[in-house]
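Attaching a single structure in structure tokens format; questions to follow.
Yeah, one chain of the complex is gone here, protein chain that is, but the others are all in their spots.
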Amino acid sequence: MKRQSAQARWEQRTQRPLLALAVAFAVAYAVPIVDDSAGYSLTELCTVVEWVVWGSFAVDYLIRLALTTGRKEFVRTHWPDLCAVLLPVLQPLRLLRLVSTLLLVGRRARMAPQIRLTTYVVGAVIGLLMFGSLAVLSVERESPHGNIRTLGDAVWWSFTTMTTVGYGDHAPTTGLGRMIAVGLMLSGIALLGVVTANIAAWFISRFEKDDVEERRQTEAIAALTEEVRLLRAEVARLAAPEAAARAGTGAGGSLSAD
Amino acid sequence: MKRQSAQARWEQRTQRPLLALAVAFAVAYAVPIVDDSAGYSLTELCTVVEWVVWGSFAVDYLIRLALTTGRKEFVRTHWPDLCAVLLPVLQPLRLLRLVSTLLLVGRRARMAPQIRLTTYVVGAVIGLLMFGSLAVLSVERESPHGNIRTLGDAVWWSFTTMTTVGYGDHAPTTGLGRMIAVGLMLSGIALLGVVTANIAAWFISRFEKDDVEERRQTEAIAALTEEVRLLRAEVARLAAPEAAARAGTGAGGSLSAD
Amino acid sequence: MKRQSAQARWEQRTQRPLLALAVAFAVAYAVPIVDDSAGYSLTELCTVVEWVVWGSFAVDYLIRLALTTGRKEFVRTHWPDLCAVLLPVLQPLRLLRLVSTLLLVGRRARMAPQIRLTTYVVGAVIGLLMFGSLAVLSVERESPHGNIRTLGDAVWWSFTTMTTVGYGDHAPTTGLGRMIAVGLMLSGIALLGVVTANIAAWFISRFEKDDVEERRQTEAIAALTEEVRLLRAEVARLAAPEAAARAGTGAGGSLSAD
Partner (left out) sequence: MKRQSAQARWEQRTQRPLLALAVAFAVAYAVPIVDDSAGYSLTELCTVVEWVVWGSFAVDYLIRLALTTGRKEFVRTHWPDLCAVLLPVLQPLRLLRLVSTLLLVGRRARMAPQIRLTTYVVGAVIGLLMFGSLAVLSVERESPHGNIRTLGDAVWWSFTTMTTVGYGDHAPTTGLGRMIAVGLMLSGIALLGVVTANIAAWFISRFEKDDVEERRQTEAIAALTEEVRLLRAEVARLAAPEAAARAGTGAGGSLSAD
């Protein structure tokens, strides 16, 4: 079912370059947060890289829109992409740029035909864990009452949040930090659902011995068909000499045994 | 299977107006809690709106009861509706009015034929999150040892509770607040169940290739039937001239090949 | 599949009296904990009731053992019952008596044929919640560093534990209290599993339209069988006059069309 339209070809060809850009974004986002004492020029460079990556994905969206056949349909079904493209233009905050780039990367990744749901969710969880830690660290480090001040604490907090353990030894205190936390919690629930569903589906596929029964049925029908075929051949053979005999007495019909 | 009785027609026609009333209730409930310094007249107005909405749902219940054919059956299967109608009459507490209106809205929403379980649960979760935050805020703000004092804290606490993360940085201290918390926890478990079940059902429906096997079987049976039909036609043709021949010798039988 | 042996009859007949005894145990267990200032005679009475209930279940176990046909098999498959009967004899602690009575009640409840898994788990969860609260209260109230000192706190703590929220505002500090907590946690996980599984099974049963396809197949086979039957009748009719004709020429065979 490969719809090899111009759009599909474009999506397939740009897949790898866009993945490389996503990795570049991850590095550019992480460096100024991890290396707190990074110089002005390095921070500037990272911001430029972030904008370039976001811009590439925005351009990718526009090209796909241009290549598609049903444009209204495309805009309607890809409205999160459109939001992700427009958001950083309206509000050039760093966190918004992160969210919109993550969204664009995630939407593109889902298009890759060889990626299965499990791979996608596990990848998304790891990505959210990483960026969630960095984002919370950058937000909470500046809060006066914040208790997430090192990268180690941030990663540890991300894990306790996503697995819904929630010790409470570290917790975000700012509004932005809490919004990131809610995102991590919800993706944690999705992760749990995928893990459970995978195991359940595997279990059930083993429980079901239907295939055996059904294969037996198909075999039974095949045997029956063979039986009927033999019968038909016999009737045909039976008919042939009779026709000949009848031809001899002048009372024959046109009998053709195919 | 559309039972277009008087009751069903009523339910379909009142669906939208009742939804609008539910939204009005949400606003009337939220305003006095969020705007702590709201004047007396505004608070009074909100209370009136709340009573009107509850009253509309109570009237809706009575009309449906009047329109139904099996009244005893209706009361028996809709006993939560009856409780929700009676509760605020017995105890005119604000929280009870909230619970009973939520219950009535939820019961009516479930009747809408186009709503699927997932939509229903997600809607219920968002509604509970919103009203749970407001209710806990109004209850805990007045508690001397309470630690949920702003709307932001209340929403944040609702999320940590419903996702079962439970940091413990905010927790209800009053009996009423804890009862609301238990409701949030239980609905969180239901949400998790629905998320997991959705993913599992989707997985399993993909695992099952039974349909392919079964379609093959149906095709096999069709082919077999065609084979038998051909055979019958041949036997019929075989019989016809014989009958003719036999008619010539005076020993014919009545053979009709349909 | 109703095996109406002497054992089954006994189990059916004693079901209700044993349920009543279980309720009596619940009351006798709760009274001295809730009413802290209960007099000596009342406490004594409750202890007697507890022993009587436990004794009744122990006697029930022995009678069922006597009535069963395969005794070794019975002891082997009902080893938790045996443990529950022996434990309070070896160590006459109140908590042990609670655990063993709960176990015996649970094992008997599972035997009732009309109880489905969901009912059983929900019932077990409510029972564990109630007894867990009481047991933790009685254990932690005497601990110097304990923070669960009222029945309200105990019930609230049970809910936060069983739903795996775990705020940490109340937590057991003694070994016994923690063992009760582990029991609550594990039953909470079981509850979550049952909720999810119920929803998933309901979803999947709706996803599966196999039945439609299969019914169509059965109909196809029935039609085919009718076709073959008609064919046989025709062949039989075809054979009959021929035999008669052949009988006239003296070359007949024994043909019987059944």
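Chains here go by letter, A, B and C, matching the order in which they are written, and residues are numbered from 1 within each.
The rule is simple: a contact is a pair of C-beta atoms (placed from the backbone, for glycine too) under 8 Å apart; a residue touches a chain by one contact, two chains touch by 3 or more.
For clarity, every value in this text was computed on a predicted model and none was experimentally measured.
Student: Please identify which of the visible chains the hidden chain touches across the whole complex.
Tutor: A, B, C
Student: Would you indicate which residue among B:68, B:164 or B:187 is in contact with the undisplayed chain?
Tutor: B:164
Student: List every residue of subunit B that touches the chain not included in the displayed model.
Tutor: 164-168, 196, 200
Student: Could you please point out the subunit C residues that touch the chain left off the display?
Tutor: Missing-chain contacts on subunit C: residues 117, 161, 164-168, 171, 175, 178, 181-182, 185-186, 188-190, 192-194, 196-198, 200-201, 204-205, 208, 210-211, 214-215, 217-218, 221-222, 224-225, 228-229, 231-232, 235-236, 238-239, 242-243, 246, 249, 251-253, 255, 257.
Student: Residues of subunit A in contact with the chain that isn't shown?
Tutor: Interface residues of subunit A facing the absent chain: 152, 156, 159-160, 163-169, 191-192, 195-196, 198-200, 202-204, 207-208, 210, 213-214, 216-217, 220-221, 223-224, 227-228, 230-231, 234-235, 237-238, 240-242, 244-245, 248.
We take it that only the chains that are shown with their structure count from here on.
Student: For the homomeric pair subunit B and subunit C, should the interface be classed as same or different, according to whether the shared residue numbers exceed half of all numbers used?
Tutor: The interface is built from different residue numbers on each side, given that under half of them are used by both copies.
Student: Write the angle of the rotation needed to overlay subunit A on subunit B, where the fit uses Cα atoms and the result is rounded to the nearest 5°.
Tutor: With C-alpha atoms aligned, the rotation comes to 90 degrees.
Student: By Cα centroids, which chain is closest to the centre of the whole protein?
Tutor: B
Student: Determine the centre-to-centre distance between subunit A and subunit C, using the mean Cα coordinates as centres, and give it in whole Å.
Tutor: 40
Student: As a quick test, compute the distance in whole Å between the mean CA positions of subunit B and subunit C.
Tutor: 28
Student: Subunit B: which residues touch two or more other chains?
Tutor: Residue numbers touching two or more other chains: 164-168, 192, 196, 198, 200, 204, 208, 210, 214, 217, 221, 224, 228, 231, 235, 238, 242.
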